[in-house]
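All protein chains but one are shown in place.
Let's turn to chain A:
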Amino acid sequence: MPRYYFDLSNGAGFVHDPEGRDEGNLAAARQVAITALRGIISSEINEGKPVSRRSFISVRSEAGDEVAKVHFQDAILIED
């Protein structure tokens, strides 16, 4: 299985993924990023911290290329 790396940009901060994880394909890796971004944003909400609409997770391949980018609006559904 290919290995993917998930770097988080959250407001001002950047968190590099040193380990990566094996996923069956890019769609599965994208889903991992969506689930993670939801978890991070929900704990910010629970802790009363500001949430950045510019948050995203960049998914990289083993070679280091960005193969997907999951944005705030890909993870969070907002209805008026």
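Note that in this section a residue touches a chain if its C-beta (ideal position, glycine included) is under 8 Å from a C-beta of that chain, and two chains touch if they have at least 3 such contacts; residues count from 1.
Going forward, contacts and distances are computed from a predicted model.
Per its UniProt entry, the chain excluded from the display bears the name "Helix-turn-helix domain-containing protein", taken from "Molybdopterin-dependent oxidoreductase", "Response regulator", "Helix-turn-helix domain-containing protein" or "ABC transporter permease". When the whole complex is considered, the residue among A:Glu47, A:Asp65 or A:Asp80 that touches the unshown chain is A:Glu47. Even with one chain removed from view, chain A keeps its contact list with that chain: residues 6, 8, 10, 13, 15, 17-19, 21, 32-33, 35-37, 39-40, 43, 46-47, 57.
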